[in-house]
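Of the protein chains in this complex, one is absent; all others appear in place.
Our next item is subunit A:
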Amino acid sequence: GKKNYKADGHPSGGVGVPGGGAVGGGGGGAVKTRKPDNTAFKQQRLPAWQPILTAGTVLPAFFIIGLIFIPIGIGIFVTSNNIREYEIDYTGTEPSSPCNKCLNVSWDSTPPCTCTINFTLEHSFESNVFMYYGLSNFYQNHRRYVKSRDDSQLNGDNSSLLNPSKECEPYRTNEDKPIAPCGAIANSMFNDTLELYRIDNDTRTPITLIKKGIAWWTDKNVKFRNPTGDGNNLTALFQGTTKPVNWPKPVYMLDSEPDNNGFINEDFIVWMRTAALPTFRKLYRLIERKNNLQPTLQAGKYSLDIAYNYPVHSFDGRKRMILSTISWMGGKNPFLGIAYITVGSICFFLGVVLLIIHHKYGNRNTSADIPN
């Protein structure tokens, strides 16, 4: 437009009228200054540490990590090697196996098919021995399987006892009666019975297998609880429920001892803690060392009596019995030790490589070649 400039640049009259036209130019307070605060945060001047990956920090770090990892790895490896472990596969798929006859058992075969496997321990097991059963190709981590349980019911909730969660389908009710414990996990509980005998000059001495103390304390005391009610008679408390389809007997008859019966039966609890992988072990029994003079299991001949109830052949599963001692870092597994040694060595090696490279290229960081 035609520019009518005021020569002195000041339109006469109230300059101080706050702005804000029809569309509202935000004028704000006229008196208060809008100067931002001069604080370290607002001016982005917070005191800070600006770490840079320099040779002085990175190289020593690599050497030190290498030097720490290698000994740890060796330690773990040695410990792992000192662990005694013995494993028997008693699935019985091979015709030569004593358990071959039981291969096609069904759930309700009475009396149970039994078989005995003899084995020899080359070395004695010095400390406490843990007895596991192991299953292979058993997908306890399948989503459909994992969710098929009702933790409220297992926690002793009375309403859930009689009205289990829908997640338990199709093992929720049987013949219009609620199943306790409901769900596929409980239904497929491992029910082989394993007994261990030491054979000494043709005499079979049974080895005491402790069945308590194999579950997590929290599981036994918090997560799993029997329903509450008048009295301690489990039979009465489970009144109105029925046993899982595959079970030979109801849950309140799992054991004779009252503190290991019903939902708090430890074998049951161990089973209910589902495994991460399709090949897994679960703790079955403990063999405690009696005294300091004798090893827990001497080298020698043993026999394992199996009441073979659990069918795995249909899905190509395997069943094993494992005896193992335990160290501070767990069962026998060389992986962790080897991994530590490897990583430590690589670290050390990398440190050397980086050192060489640093010597070769390290002077590239001078300021001289930065265009201003």
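FYI, contacts are C-beta pairs under 8 Å (C-beta built on N, C-alpha and C of every residue); 3 or more make two chains touch, one makes a residue touch a chain; residues count from 1.
Everything below uses one rule, namely that contacts and distances are computed from a predicted model.
Considering only "2-phytyl-1,4-beta-naphthoquinone methyltransferase, chloroplastic", "Autophagy protein 5", "Trafficking protein particle complex subunit 3" or "Phospholipid-transporting ATPase", the record for the omitted chain gives "Phospholipid-transporting ATPase", by its UniProt protein name.
Interface note for the absent chain: among A:Phe138, A:Tyr252 or A:Tyr302, the touching residue is A:Phe138.
Contact with the chain not shown here comes from a single listed residue; of A:Val78, A:Val222 or A:Ala299, that residue is A:Val222. Contact with the omitted chain, checked across A:Thr279, A:Ser303 or A:Ser345, is made by A:Thr279.
Residues of subunit A that touch the chain left out of view are 1-14, 17, 19-26, 33-38, 42-44, 46-55, 58, 61-62, 65, 69, 72, 76, 128, 130, 132, 137-146, 148, 150-152, 154-155, 157, 165, 169-170, 184, 187-188, 213-219, 222-223, 273-283, 286, 311, 314-316, 324, 326-333, 335-336, 339-340, 343, 347, 350, 354, 357-358, 361-362, 364-367, 369-372.
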